[in-house]
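What follows is one structure encoded as structure tokens, with my remarks underneath.
The complex appears here minus one protein chain, its other protein chains still in place.
Chains here go by letter, A and B, matching the order in which they are written, and residues are numbered from 1 within each.
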Amino acid sequence: MTQDPLALRAFRTLTLALLIVWLILPLIPLAIWSFARGWRFPDLLPQEWSLNAWTYALSDTAGVINSLGLTTLIAAGVTALSVLLGVPAGRALGMYRFRGKALVELLILAPLIVPGIAVALGIHSVFIWLGLTNTVAGVMLVHLVPTLPYMVLVMAGIFANLDADLELQARSLGAGPLQTFRHVTLPAILPGIIAGAMFAFLVSWSQYILTLLIGGGRVVTLPLLLFNFATSGRNDIAGAIAVIYILPGALILLFTARHLSGRNAALGGIGGL
Amino acid sequence: MLTKHWPGSPKPTLDRLTLDIPSGELTALLGPSGCGKTTALKMIAGLLDPTSGDIIFDGRSVLHDKPERRGAVMVFQNHLLFPAMSVADNIGFGLRMRHEPKASITARVTDMLDLVQLPGLGHRRPSDLSGGQQQRVALARALILRPNVLLLDEPLSNLDAHLRTDMRDLIRSLQRQLAITTIFVTHDQEEAAVLADRVALILDGQLRQYATPKHFYKRPADAAVARFFGGRNFVPGTASGGLFHSPLGTLHLPDDAPTGPGTLTIRPESIRIGTAPENTLTARLVARAFLGTQTRLRLIVGDVDIEATLTPDQAEGLEVGTDLPVTLPRASLWVLP
Partner (left out) sequence: MSDRLRLALLLAPALLVIIVLFLGGLAVGLMRSLGYMPVIGLTEPNLDAYAAIFTSPQFYRSFLLTFHIAFTSTVLSALIAIGAALLLRRTFVGKRAITFLFQLNLTVPHLVGAIGILYLFSQSGSFARLGHAWGLIAQPADFPALVFDPYAIGIILQYVWKEVPFIGVIILANMQAIGQDHELVARTLGATRYQAFRHVLLPMILPGVLSASVMVFAFAFGAYEIPAILGQNHPAALPVLAYRSYTDVDLAARPQAMAMAMVIAALSGAMIWAYLRLTRRRSGG
């Protein structure tokens, strides 16, 4: 193809640069605020820099550390449950044809599209009777609504790409069902499980309204704390919490960047992260 | 002289290819996969820029013409019909891009469907057609534009064996009928020989021989060309005074054979069992293999191995271990440099 004119190439480069800047831009004031002491209008940069926000955020009194631990605990627990329940279901959807499969798929897909608040109000009324409101267990259960279907879909994709004959080959070579799973199936699906689990972790990690409703404000995860500081005008502390809050996601992205060429099945459902 | 050198690759994919392609003829670019044939086709179509060199249509360089202005239409190997359009919309695509009137497009698409023997299938989706039908739609989609040059990339390779002959005949007859200058790429020497008026053999990015198909069998340029066309017998020796002196003995050569040291070659199917006034040798049959329509014989003359192929009927009764009279007809011999 004949070389594009310079103007067109310059336009493309400029547009791309602008786009990338825009995608990073909102994170910058957050980072600056976390090191600012009284960053008043109209200063472009803070007059004084300080570590106050960080010292406070990392102190015992702020509750950030507790909150971080709690958020991690909830997300890890929810992820473990999702893997435990989601891997078998993903196998069923990825490797079997059966009557009513379309209905099952619909049931798995629906919670990924229906917003949490539409379901959570009903769940809340039931959890009141069950004594699950305002508890960590209740919050974990309600987080399963977005994470579990997500995990099932990812695993269904992984299993669909797994050659069923591979297991049969292992069986015919004398491996028992457990040995086959341990030595043949698991190594094949493990990368998928890890990627799916990391993103399921992030889905739980990012929940706000489900935690607020079911936790009743008593289960204070990081996003709740962040919301409170941000809306009460403590921009510096909000900045510090925001930086802590996005770290796991950034690490996971770095970790999976090689696979994230877009083909990753794990990406399919994180639009509502 | 077309050269394409991909950055980072040690040698050019296509090295100084020079071809003068006669108008209205069917020319084959032949070579093993990866030899740069498709690259050449894409450069002619304007889809790739050559590293150096020029492309001239009717005396005018088209190097700086955009692909849509070149009048060179390429048909890709895997047909690449547009899945969201009907068969008729696929065929009429190029005319629609030129904003031709709808009625004339419809009429010409109908004609085209008849021409490629798919009458009445215009409303179908490409995915509802068989592989052979899809390939014909792809051909019709290109032909409807009456291109100056039609470029076909392995037009038969995605078809089953029985469809291949039909498609081959269709391409040949359409090309004759419409007299469109056509260049097609193939890795199959038989396909090239049957279809093309002229064949350009490319090995390792370089043009090795450009001639009529018959020439490749009778007068190959060198041993590599002869091997590519199924040559098996190569005997070193010296040609002088119309004779070839070699471990086989002295053989009579055709009048136009070169002289000096060289390699004698003869195609396995040209060898005859039996005696003749000249060029008859005694050979021992050491092995035979039944190949369906052919029987392959391995013969030894002195210490030279020779391969011959006969029809199974001709090979009837020849026993391994016996000595046979073998004739290498003068007209079938050739001397390679």
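Quick notes
Rule of thumb we're sticking to: a residue touches a chain if its C-beta (ideal position, glycine included) is under 8 Å from a C-beta of that chain, and two chains touch if they have at least 3 such contacts.
The shown structure was predicted, so the numbers you read here are calculated from the model rather than taken from an experiment.
For the options A:73, A:190 or A:250, the residue in contact with the chain missing from this view is A:250.
Only one residue in the set B:94, B:220 or B:262 touches the chain that does not appear here, and it is B:94.
Interface residues of chain A facing the missing partner chain: 1, 12, 15-16, 19-20, 22-30, 33, 41-44, 84-86, 88-89, 91-93, 96, 98, 104, 106-126, 129, 141-142, 144-145, 148-149, 152, 202, 205-206, 208-209, 212-213, 223, 226-227, 230-231, 235, 238, 242, 245-246, 248-250, 252-253, 257, 260-263, 267-273. Counting over the whole complex, chain B has residues 42, 45-47, 66-68, 70, 72-76, 78, 80, 82-85, 93-94, 96-98, 125, 127, 141-142, 145, 151 touching the chain that is not drawn.
We take it that only the chains that are shown with their structure count from here on.
Inter-chain centre distance (chain A to chain B, centres taken as mean C-alpha positions): 57 Å.
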